[in-house]
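In what follows, a single structure is set out as structure tokens and then discussed.
In this view, the complex is presented without one of its protein chains, the others remaining in place.
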Amino acid sequence: MLKYTELVLDHFKNPRNLGKIENADAEATEGSIACGDMMTVYLKVEDDRITDIKFESYGCAANIATASMMTEVVKGLTLEEAKKLNWKEIVERLGGLPQVKYHCSNLAVDTLRKAIKEYEESLARK
Amino acid sequence: MKVFLDNCRTTRVLPEVAAVVQQYMVDKFARPDGLYESAEEIYDDLVSAREFFAKSINADSPEEIVFTSGATEANNLSLLGIARANKKNGNHIVISALEHGSIMSIADALKKEGFEVTVIPVDKEGFVKLDELKKSIRPSTIMISVISVGHFVGSIMPLEEIGKIVKSQDHKIYFHTDAAEMYAKLPVDVKKINCDLMSVSGHKFHGPKGVGFLYIKKGTKIQPVMYGAESFDKRRPGGENIPAIMGMKKAAELSFLNMEKALKELRRLQEYFINRVEREIDHVILNGPRGETRTPYNVNFSFSFIEGEAISLGLSMEGVEVATGSACASEKLEPNYAILAIGGDHERAHGSIRFTFDRFTTQEQIDYTVEKLKSVVSWLRKISPIKSHT
Partner (left out) sequence: MKVFLDNCRTTRVLPEVAAVVQQYMVDKFARPDGLYESAEEIYDDLVSAREFFAKSINADSPEEIVFTSGATEANNLSLLGIARANKKNGNHIVISALEHGSIMSIADALKKEGFEVTVIPVDKEGFVKLDELKKSIRPSTIMISVISVGHFVGSIMPLEEIGKIVKSQDHKIYFHTDAAEMYAKLPVDVKKINCDLMSVSGHKFHGPKGVGFLYIKKGTKIQPVMYGAESFDKRRPGGENIPAIMGMKKAAELSFLNMEKALKELRRLQEYFINRVEREIDHVILNGPRGETRTPYNVNFSFSFIEGEAISLGLSMEGVEVATGSACASEKLEPNYAILAIGGDHERAHGSIRFTFDRFTTQEQIDYTVEKLKSVVSWLRKISPIKSHT
């Protein structure tokens, strides 16, 4: 039996920062259809600061809620600050998650980091 | 509106059944082995319940019915009991790929006791492959166990054909079927099937939890799984759970009443539901067979590009309660084995939702379910990064 907190259910039902950013500065997808956990993150960055972030999810309620919470937390942070975010913080902010769902919060953080890396690499290419 | 569509997991006890259980808890509470009046009456009731269940499956004699704490125990008694009692004749057991988790676990336990287990594959619709079954049989095969109705994908197994194959061998093979999803839901006849053992569970047809029975054909060599005193039957010790047995009897009687009519209506609703979903929602796959060979109690769809736990949670928020085969919803994060067994990939398991009816499911409930399903699916598809659906 999976028990979600009210806050998780709220983020599941009303995800924040949902969707895609049309001309995003960076975009990254983690996970795969095969293993079921998959997520895409879109970033807008100005002066090393995340000014906008959106996500899409192919995953469970925890996946959706952790992605939603992650976007809320990092919006407005500098890239360096955002890189330091770890999955435990997201779980805490959501008031907890079933243990078997921790990997979903991991996925949210991994996808964010991949998007930041993507952005930094695109800068380097310029 | 609340629509419970997880009736394959368990069902609501009917008030008429609860009343019987109540009566045997509070008034006729004695044990049948007492040496007094109130015990006598209860002994008679127990005898008549046994007769009733024997007749209900066309068994030869009431002694062929052993009451258990449910189908899990019946499955244990059957598989462990037959294997251990007949190991001198062989160490090979055959099961199907769509068995209930309990049979799978029992088979694993038997492997540790030195038995060999062959798992017979099923075809794309969820039917046991009979040619593979035939091929699997060896001189050392002592038992074949095949579920009556696939509990995930609804395939009614070709039990009669299996019975014939088993019977046509030149050595004795015990044929067991786990009928938890068949008994009191569809017509059952152990003579037609030619099975030696059949497991039944009370809470699958509006009876009480914690009760079931195992049919054991006369002459079957079986070893108990538990030992004790105070029982009707050496094969299952312990005081009989008489309130639950009498409740299960009542539930079965009610099921058999007008069963044909109820099944007809269920079939109509099932088709209606399948049609509406297939017409009104894109990218859906029906898991399991269509028509007469599918149990009318089960519909199972995979919705592409989205995940089942999220779908079922979304539906639950609207009062519709279902099951999913998504890995995300399983304890071990494994995709549903039944979907894989019928040739589905992880993605198809991922987006699978099982809707299971009882005989009281209404058109209104189906309509409500379809509406909610449409909105949940379209909402989750909007969120999904998989683009092929646009």
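By letter and in written order, the chains are A and B; residue numbering begins at 1 in each of them.
Throughout what follows, a contact is a pair of C-beta atoms (placed from the backbone, for glycine too) under 8 Å apart; a residue touches a chain by one contact, two chains touch by 3 or more.
As the structure is a computational prediction, the values presented were derived from the model and not from experiment.
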item: Absent-chain contact - pick from B:50, B:92, B:176 or B:203; value: B:203
item: Options B:56, B:75, B:177 or B:352, residue touching the unrepresented chain; value: B:75
item: Contact residue for the chain not shown (choose from B:46, B:93 or B:106); value: B:106
item: Which residue of B:226, B:274, B:333 or B:386 touches the chain not shown here; value: B:226
item: Subunit B residues that touch the omitted chain in the full complex; value: 4, 6, 9-15, 17-18, 21-22, 25-26, 29-31, 33-39, 69-73, 75-76, 80, 100-102, 104-106, 108-109, 203, 208-211, 224-230, 237-244, 309, 312-313, 315-316, 321-324, 329
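What we mean here is this: only the chains that are shown with their structure count from here on.
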item: Whole-Å gap separating subunit A and subunit B, where each centre is the average of the chain's CA atoms; value: 41
